[in-house]
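Okay, structure first, notes after.
Just one protein chain is left out here, and the rest sit where they should.
Note that the chains take the letters A and B in the order they are written out, and that residue 1 is the start of every chain.
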Amino acid sequence: MVDEQIILSAQQVNLWFGSKQILKNIDISFAKNSVTALIGPSGCGKSTLLRSFNRMHDLSPDARVEGQFLLDKQNLYAKDMSVTQLRRRVGMVFQKANPFPKSIYENINYGLKINGVPKSERDAIIEGALKESYIWDEVKDELNKPATRLSGGQQQRLCIARTVALRPEVILMDEPCSALDPLSTLKIEELIIKLKKDYTIIIVTHNMQQAQRVADKTVFMYMGEIIESGNTHDIFNNPNKELTNNYVKGKFG
Amino acid sequence: MNLAAREYVDKTVKQLIRITGLIVILILTGIFLMLLYNTFAFFRHIKPLDFITGTQWNPSGKIARYGILPLLVSTCLVTLGAMAIAIPLGIGTAAYISEYAGKRQKNILKPAIEMLAAIPSVAIGFLGIVFVGPFIAGATGLPNGLNALNGAILLSVMALPTIITVAEDALRGVPHTYKEASYGVGATKWETLLKVTIPAAAPGIIAAVMLGVGRAIGETMTVLMATGNAQAFPQGFLQSVRTITATIAIETGEVPYQTTHYFALFAIASVLFLITLLVNVIGEHFVNKFRKYHSA
Partner (left out) sequence: MKRLSPFIEWGTLLFCTGIVCFFLFVILYDIISRGAPSLSWEFVSSQPTNGMTKGGILPAILGTVLVTLTTAAVATPFGISCAIYLNEYAVDSWLTRLTRACIRNLSGVPSIIYGLFGLALFVQGLKMGTSLLSAGFTLGLLSLPYIITTTEEALRRIPASTREAALAVGATQFESIRDVVLPTALPGILTGVVLTLSRAAGETAPIMFTGVAFYINSPAGYLNQEFMSLPYHLYMLSTQHQSIEVVRPLAYGTALVLILVVFLLNITAFYIRYKHSKNGG
């Protein structure tokens, strides 16, 4: 295997909500310009792990995180790490498309504006982001239309555009296709594969086929622990652990 | 704006909002403390037992009397009368709106009830003087119609919107499956309403009644204007009565600051506060019970 550049990693991570431990001894790292799928049955902690990479748990007062998260050798949870800055570098696409209740244009413009991108540069970035997310052709004539009037698949691609417009280093995707029809899902999967060129992508998914179609690496989690991780092909075709085999063969989950 | 400035603004605003939030909460608890403080001041002058069991309220008499009973009985009498009118009418109306009225009728009835709720109490009190009073006087042969009955009628009008709205919510909240099951075994619409829908919505309907009672007990202007405000111990619906709220309204304007009489008004206000609090807490308990029961 070629020398990989690790961009994001978690070491010895434990996470609690109140007294309930959700993540146990997580050790994981992500190579630059790769797609990693997190799979596992509901409640195994994969979404929780994903959300700890951009500190979305900061707003839940009963969440407690232990261990070390490194983004390009910087500690994510260090005192001098600005969470605002961090979230710009680690973008996120959510399970249910959540465009702002504003126009299509404003949806992308907002992040640029608050992050201080000069006004003169924004139009070009917005067009670029929409093109990058394969939605430009569908919306270019109605950029002032409310984003909530778009279809579910279009909304999700808009949310991806909103994220890539900020040029993040890592994009987290939390079951981005779970609310979409098969055709829209296919479009988003194509998009993910294309985005790999410029970004590192971590995707949580329930859909085994999707993981096999888009991911280079796959991580199988169960009850808050990482059971097995490796190349997607290996995880699905000859896993080392019985539990993994049972899950990917659809025997539970 | 650069990042440091933005994060500074974020922190400052958070503190500011927290402080204003705490101030509001402090002031609102202050209401409770103020009542408590002045009530204790009152009990330094008058024995609590005399206050609770006294049958005479006459602070400006030769020997000042501070018995709350006549006021309390007046308040209960008027509220009871109001509920005797408002409960059947309110539940009947709620049942009609939720079970019988078509979409078009609903679109007229609901705004009409919101309109009724919006009419200021002083305007309803005014109608008690110019409309209900003469009507009662004419029907009973009394010299004037300013009595407990008048107050009860007006208070029922004030309580109706609350009762109808909350009871209608409760009836509408009963799952369709219940009604379908009832129709399925051959029950008529009426039987279903009486034996299935209303029992299933009972906690919500009790809540509606409680909130209506709370509204009626605390009303000031209508009873002040329509019940005649006689200081004697109430004898019946056709006698003039004087409720707790009316007493506070009449006497607060004229008492000197921090006299026994002044404290006495806070003491009866505390009683009023406790009663409405109790009624509202019970009402809220039933609202929550209804929600829990049907969301489970």
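One rule holds for everything that comes next: contacts are C-beta pairs under 8 Å (C-beta built on N, C-alpha and C of every residue); 3 or more make two chains touch, one makes a residue touch a chain.
Only a predicted model underlies this, so the values are computations on that prediction, with no experimental measurement involved.
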item: Touching residue (missing chain; options B:Asn58, B:Thr260 or B:Asn280); value: B:Asn280
item: Hidden partner chain, touching residue among B:Ile52, B:Ala84, B:Met115 or B:Ala181; value: B:Met115
item: Chain not shown: contacting residue from A:Ile6, A:Ala78 or A:Ile114; value: A:Ile114
item: Contact footprint on subunit A, counting only the chain that is left out; value: 54, 56, 59, 61, 84-85, 87-88, 91-92, 94-96, 98-101, 110-111, 114-115, 148, 159, 162-163, 166
item: Contacts of subunit B with the absent chain, listed as residue ranges; value: 6-7, 9-10, 13-14, 16-18, 20-25, 27-31, 34-35, 38, 88-93, 95-97, 99-101, 109, 111-116, 118-127, 129-131, 157, 160, 164, 188-191, 194, 211, 214, 217-221, 224-225, 245, 248-249, 252-253, 257, 265-266, 269, 272-273, 276-277, 279-281, 284
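The rule is short, and it goes like this: only the chains that are shown with their structure count from here on.
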item: Subunit A and subunit B, separation of their C-alpha mean positions in angstrom; value: 53
item: Contacting residues of subunit B [partner subunit A, same complex]; value: 1-3, 6-7
item: Residue numbers on subunit A that touch subunit B, as the complex places them; value: 82, 84-85, 114, 116
